[in-house]
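Of the protein chains in this complex, one is absent; all others appear in place.
First chain written, first letter: the chains are A, B and C, and each begins at residue 1.
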Amino acid sequence: ETKEETPATTPDTKAPAASTEEAAAPAETAGGDYHFEVIVKSFQSTYWQAAVKGIETACGELGVTANANGPANESDIADQVQMLNDAIQKAPDGIGLAACDTNSVLDSLTAALNAGIPVVCFDTGVSDAPEGSVVATVATDNKAAGACAATNMYPVIKDVVAAATADKPVRIGEVNQDATALNIQERGLGFIDEMIKLCTADGKKVAVVGNEFYVNNCSDKGDEKTAEVIIEVGVPAQTTVDLAATEANKIMSKADTIAIFGSNQTTAEGVITANETLNKLATDPAEGIIGAGFDAGTPQKAAINNGKLIGSVTQSPLMMGYKTIYTLVDVCNGKTVEDIPMDGYWYNADNMEDEDIAPNLYD
Amino acid sequence: MGDIILTMKGIDKSFPGVHALDHVDLEVRKGEVLALMGENGAGKSTLMKVLTGIYKKDSGTITYEGKEVEFKNTREAQDAGIVIVHQELNMLGHLTVAQNLFIGREFKKGITIDDKKMNEEAKKLFDRLNVDIDPKEKMSNLTVGKQQMCEIAKAVSFDAKVIIFDEPSAALTEAEIEEMFKIIRDLKKKDIAMVYISHRMDEIKVITDRVTVMRDGTYVGTLITNECTKEDIINMMVGRVIYEDPKTESAVPEDAPVVLKVEHLNAGKMVQDVSFELHKGEILGFSGLMGAGRTETARALFGADPKESGDIYVNGEKVTINCPQDAVKCGIGYLSEDRKRYGVAVQKTVAENTTMATVHQFMRGIFINRKKEAAVAQEYVDALATKTPSVDQLVVNLSGGNQQKVVIAKWLTRDSDILIFDEPTRGIDVGAKNEIYKLMNKLAAEGKSIIMISSEMTEILRMSDRIVVMCEGKKTGEIGIAEATQEKIMNLATREID
Amino acid sequence: MEKIKQNAFVKKVGFNRIILVLVMLVMYLSFGLLTGGKFFGMSRIMDTMNYVYFLGFLSLGVTFVIATGGIDFSIGPVMFCCALVSGYSFLTHGIPMAAALILSVVIGLLFGIFNGYLVAYWKIPPFIVSMASMNIAKGIAAVFTKTQSVSWPQSSDANGWYRNFVKAGNVPTGLIIFLTAAIICGVVLNKTKAGRYILCLGSNKEAVRLSGVDVKKWEMLAYVICGILVGIAAIFYVGAYTTVQPGYGDQYNNEAIAGCVMGGTSMAGGLASIGGTVIGVLIISLLQQGILALGFSKDYQFIITGIIVIAAVYADVSARRRKN
Partner (left out) sequence: MSKKTNFGKINGREAMVVGIIIVMVALFSILSPTFRTYSTFVSVLDMSYYIALMAIGVTFTLITGGVDLSIGTGLICYSLFGGYLIVHKDVPVVVALIACLVLSILIGALNGLLVAIMDLPPFLATLCTCMITRGLGSLLSGGFGVSWPSSLEPEGWFRKIFRFTVNGKVIPIGIVVVVVLVLLMNFILKHTKIGRYTIAIGSNKEATKLAGVNVKFYHVFAYVISGFFAGLAAIAYSATYVTIYPGSGAGFELDAIGGAIVGGVSASGGVGTITGAFLGVLVITLMKVGLPFIGLQANWQQIFTGLVLIGAVLIDVVKKKK
């Protein structure tokens, strides 16, 4: 797991344009009275508050300043584009960006490139970014993080899965907030694909049902009729907690459901909410449904402590924010930088207090 | 005759563009019924509304029981013992009769309303007044007459010292009017003072003690009912205004062609098997009491409301009229009785209203030719002597009579040959009224044919060449003007249909 | 004060509208000064304009509906539905870009017909109709796109030429198109038969019907015009912001309606001003942009917009009451 505080200074393979840009920019001293603009997806969830906290910490340590802003809602794409444009107008020394939508920011990234402002993406990478505009990406590998949930869940349900037959299949549920955001998509598919892999490795036939996107994009959607393990994916009509809870409820109500995964804070809380009525979640598959979540927040932490969820995957928003600033300062100082992949950490009742986990478990 | 209970002195009230009350005086005594008379728009209702705090007076004094008073709202007036039965019905259709009766002063049981007691009290009241209405009935299900009786009963149910009846009889049948008179006589015995507003001369003679006459927002004088004749009152009411000469015989030649023939028209309860003919150049009066179904007949004929059956012939040809467009295409125009609601778009200009039915005549390509539109509108403003600063004036700023002229102009631009005037002079002041009469006669002389629905007997007798009388949705008779008398019409209008 | 109000020019333009223009200028100047002049920059202005275009088309559309005394708050979701369905058809079903653009307008038109028909012919209250069609638009968009967001091509893409409608190089083509559309709307509303009947029936529908006018047709037409403009708004939205997500779009209803009524269009119908709508939209966009540029959260924008609309409408209502 990559835990270095400073990025590796490997040979310059990426972003040559950025470094030349930087060289052209008026030279600043290393101590750096740099100013950065940071744009997050929104301030709605505590996840982003944690990211901002990391940014502030890094700024304090490095003696630079940063101004964080974000739209009211993760779906306010237009607002975020305007914010990004405004940030470019302010001609900061660098921009940190967590893009709500990866396509709508492309024009603005070109503008940033033309203005010679380096951009570090965090949380979400912008894969189609114009060459040289994004100098580095600090993001969780969502596919791996989703798979991480599957890997940790599978040992618990292994026996039940093993006992499943085509006549009496078992069902594993997954609730995804939407089918639009790249990171949710990757996470959801990461979980599904890993689960398929694990089950097939044990000689089980798997089918994926439910939301069309996930069904069509997973590694193998299988055939529901002959499957011994069914993975059911639910996506609410809108990203509200009540509808997320309804989707979770729908899956958890089914008699053959043995496990469920909520792939972000809202949907994990949806699972917890649904359980308030169903009271089916348990840590032992013999007693009920195994639940796993994603991200942190008070309700999830409480649920893990109370044995409702067996665990959850946390990203490190704090570290992401923190490293974003460090990367930006490095860029300004003319150092070459690289993408920093962040890991998802599996946490459960046992390791929640651990030193390297606890700081990422925001409220 | 009793002591004076109420004096109004020098009451002045202006609305934008209308000086509705010009230093009016009024004196009411205990135990008397004072008739308040005057043409439409004379200011009677306004005076009573000023008294009961609905309008704020501009100047003048009101003395009630020896003290100067100024009521801020109806509630204060009620509490002081002055109640009013309004000319327009003020019913709450969604509530029951009893709930309407006691609105604003419900009986209570704890914090809840005691509907049971209200129903009982209402029943008692109706029994005492000898009216047959179920207190639990929903108000909107009653006939207009019954609704009016409820309003009267409501006024009586207050422990009032002064009761004002603003045209209570307009919607009532003869029998109901008799009942009301009984109630009034009863109240008189209790020394209650009453103001009775009505246009019906006969009623005035029967029930009132004195008559105060108003004209054009001014006080004209007061007469003792027993000591004067109808003519005296009419003279005072009409004053200097000279009406068009009343018709004594039809101005339509015997062989005038039939432009409109209606056969067996049926449209709901209010229009049952109505048939009539309209000749070229004729003014055909439609008489009857309120609720007789004349408006419904006109609306059904015009296609404004759906009809069930019936044939319509225009100039001898059978036509299908399912919506107003069809009617307009047949050359029929309709002036509704409720101008504000159905006649004009008050927030639009005179010109826009004038051309409402004829915009297509003012098109230049896809654009409206505003110049031509304004010119034509101005033409009609001049021709009808509409009082408006310009054709760009918003109609809302015009007085009722002038609004009516705008509606007439609308149909004249359309060149309609058949015009239905529904209550053409309702709420229009005396001068304007006469102008509209002149205009109607002129139109008829030019060969247009007019159906005139009117609730004013004098208007019917003055204007019509022939009179159709309706009662409860049925045509009850047809009289040529030469034979027509008030009595004959009244007879037909109140005829019980077997 | 009274003197100013009586001035012929002021009377013609409308006192409240002049105040609005002043409000707008003051806002612009203060945003400019507070951001250290950055707000005055050309590219900043272009950014602001991006917001003006699509919101402006929505607002123009809803002006016609409000002029009839109706309301349509399905416009935001319908706009998204247009952009999603046509964009998805382009990306997945491979229809040409030109066809996608036309499809967007056609979908708007269909919603206009649907809303207008239900309101005018079936007499269902506009409020309920738009509540229903808002749900339907969201549902259709999500079902059609399989709840995928749709990203329209970038300007660098071969099919990105549609973005020239928004901005061609440094030429603000969007502004030209929007103003032309506004002028056309103004002409339609004030100079044609359709506009005349729409306004008149908003003022008194029954009177117009009894004048032998086919009010149903004209009332429906208002919704149809609105639908077309919403379809165009969708193009300007994706032209500026690329991506649309299913399930959203409601946030633009309020802003579009606010822009419209702020400019003096009466919710009671019969009174509408396209010029006022344009000013209203400019104010809303300025506010949106200014607040973001100052780094405040959008919350302030909501609150300030709400208060400005209340103030503007109250001024109109009380002026009218004083007149009567």
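Following the convention adopted for this analysis, a residue touches a chain if its C-beta (ideal position, glycine included) is under 8 Å from a C-beta of that chain, and two chains touch if they have at least 3 such contacts.
These figures come from a predicted structure and were not determined experimentally.
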Across the complex, visible chains touched by the hidden chain are A, B, C
Which of C:139, C:160 or C:275 touches the chain that is not shown? C:139
Residue list for subunit A contacting the dropped chain reads 42-46, 49, 72-73, 211-212, 234-238, 240-243, 245-247, 249-250, 253-255, 265-266, 269, 272-274, 276-279, 297-299, 302, 306
For subunit C, enumerate the residues touching the unshown chain of the complex. 71, 118, 122-125, 127-129, 131-136, 138-140, 142-143, 147, 246-247, 250-251, 254, 257-258, 261, 267-268, 297-303, 305-307, 309-310, 313-314, 317-318, 321
For subunit B, which positions touch the chain that isn't shown here? 54, 73-75, 78, 86, 90-96, 99, 103-106, 108, 111-113, 115, 134, 136-138, 141
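Just so it is clear, only the chains that are shown with their structure count from here on.
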Least hop count linking subunit B to subunit C through chains in contact: 1
Chain located farthest away, centre of subunit C as origin (C-alpha): B
Separation of mean Cα positions, subunit C and subunit B [Å, integer]: 45
Between subunit A and subunit B, the Cα-mean centres are separated in Å by 75
Compute the distance, rounded to whole Å, between the mean C-alpha positions of subunit A and subunit C. 36
Can you list the subunit A residues in contact with two or more other chains? none
Junction residues of subunit B, two or more chains touched: none
Can you list the residues on subunit B that touch subunit C in the complex? 16, 302, 304, 323-325, 327-329, 334, 336, 341-348, 352, 356-357, 359-360, 363, 366-368, 370, 396-397, 410, 414
Would you tell me which residues of subunit C are touching subunit B in their complex? 187, 191-193, 196-197, 199-200, 203-204, 206-214, 270-271, 323-324
Complex contact set, residues of subunit A against subunit C: 43, 67, 69, 71-73, 75-79, 81-83, 85-86, 89-90, 101, 103-104, 106-107, 111, 178-181, 211-213, 216, 235, 237-239
